[in-house]
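Note that this complex is displayed minus one protein chain, with the remaining chains in position.
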Amino acid sequence: MKAKVHVTLKNGVLDPQGKAVGHALQALGFDGVGDVRQGKYIEIDLADTDAGAAKARVEDMCQKLLANTVIENYAIEIE
Amino acid sequence: MRTAVIVFPGSNRERDMRLALGGSFGEDPVMVWHRDTDLPKADLIVLPGGFSYGDYLRAGAMAANSPILREVKARADAGVHVLGVCNGFQILTETGLLPGALMRNADLRFVCRDVHLKVERADTAFTGGFRAGDVLRCPVAHHDGNYFADAGTLDALEGEGRVAVRYCDETGAPTEAANPNGSQRNIAGIYNERLNVLGMMPHPEDAVHPLLGGLGGKPLFDGMAAGVGDAA
Partner (left out) sequence: MDAQENHVTPDIIAGHGLTSEEYDKILEILGRAPNLTELGVFSVMWSEHCSYKSSKKWLKTLPTDGPRVICGPGENAGVVDIGDGLAAIFKMESHNHPSFIEPYQGAATGVGGILRDVFTMGARPVANMNALRFGDPRHPRTRHLVAGVVAGIGGYGNCVGVPTVGGETNFHTRYDGNILVNAMTVGIAEADGIFYSAATGTGNPVVYVGSKTGRDGIHGATMASAEFNEDSEEKRPTVQVGDPFTEKLLIEACLELMATGAIVAIQDMGAAGLTSSSFEMASKGGVGVELDLDQVPAREDGMTAYEFLLSESQERMLMVLKPGSEERARAIMEKWELDFAVVGHLTDTGRMVVRHHGEIAADLPIDPLALASPEYDRPWVPAPKQPILAADEVPEIAPPDALKTLMGCPDLASRRWIWEQYDHLIMGDTVQRPGGDAAVVRIQGANGAVTGKALAITTDVTPRYCLADPEEGAKQAVAEAWRNLTAVGATPLAVTDNMNFGNPEKPDIMGQFVGCVNGIRRACEALDFPVVSGNVSLYNETAGTAILPTPAIGAVGLLDRYDGSAGIAVRDEGLSLVLIGGTSGHLGQSLYLRELLNREEGAPPPVDLAAERRNGDLVRRLIAEGKVAACHDLSDGGLLVAAAEMALAGNTGVSIGVPDGVAAHAWLFGEDQARYLIAAGDAEAVLSAAESAGVTAAEIGNSGGDAVTVDGAPVALDDLRRIHESWLPGYMAGS
């Protein structure tokens, strides 16, 4: 199976990259662009067959390595 | 007095650190390869600057999960002094030995330039070579040095005297212009609760020679040579 992990900065943590992207979009003439937040997207191929067990393992991966929970949130999808 | 420098494959300021430590401790540090399982006994363990494992996920994230770091953590818990500079500081926050995180510089660019730092207190094993309030000059060289912690953590750091050095101007004022990376409250370096672990973004090891960056960092190394043997 495949795990898809989105890592994003927590609300309240300044995101200079997102801010720069937002400015750039406005400069290009895209109206109505509000807050932009930039994050990471990680795909992991897994040998697991049980979605629940896979999710628990990826959860552990996020806690230990993939996200820095001081500043980042993560969301996991299992396919 | 024995010192050890942990060398990751992407460490790249370990030589600068070796020369600075050798100059003040009178003996070269033991250079410990990241895959070595036993860490020799040392009074000071240093995590040098660089890109440890390429820093591709987050600076220091993979190094923080390496076996050698478990050893370093155990030693730190036992009271051995640990200094992390630049990537070393990033690793220390990733391991949780120090609070907070180091984010991308506020202007998104790598920055290499001399900064001024105010030494907040001189009564730790690291800072005996200074007087409290001293201003020193040494370089920064990083892309991810923007110190972040939540307000409660910041207040605790301040309240417990755990801010080690702060970006400031030549007079010691922590101005916005003197802050090279957007760090909260101009924080450049912090201690753990026991004051035996110090992490800092600037490079005192590149300021220990009058013609090569000046002597701004020298008192730190001299102070450690006198101070770190006392504990553990």
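Every chain is named by a letter (A and B) in the order it is written, and numbering of its residues begins at 1.
Just so it is clear, a contact is a pair of C-beta atoms (placed from the backbone, for glycine too) under 8 Å apart; a residue touches a chain by one contact, two chains touch by 3 or more.
These numbers were taken from a predicted model, which means no experiment stands behind them.
Asker: Based on the whole assembly, the unshown chain contacts which displayed chains?
Answerer: B
Asker: Out of B:D43, B:E120 or B:E205, point to the residue that touches the absent chain in the complete complex.
Answerer: B:E205
Asker: Check the options B:A78, B:C112 or B:A132 and report the residue that touches the missing chain.
Answerer: B:C112
Asker: In the complete complex, which positions of chain B touch the hidden chain?
Answerer: Chain B touches the missing chain through residues 9-10, 12-13, 15-16, 18-20, 35, 49-51, 53-56, 109-113, 139, 141, 143, 203, 205-206, 209, 211-213.
In the analysis below, only the chains that are shown with their structure count from here on.
Asker: Mind pulling up the chain A residues that touch chain B in the complex?
Answerer: For this pair, the touching residues of chain A are 12-14, 16-17, 20, 40, 64-66, 68, 70-71.
Asker: Give the list of chain B residues in touch with chain A in this complex.
Answerer: 57-58, 61-62, 65, 93-94, 99-101, 103-108, 146, 148-150, 182
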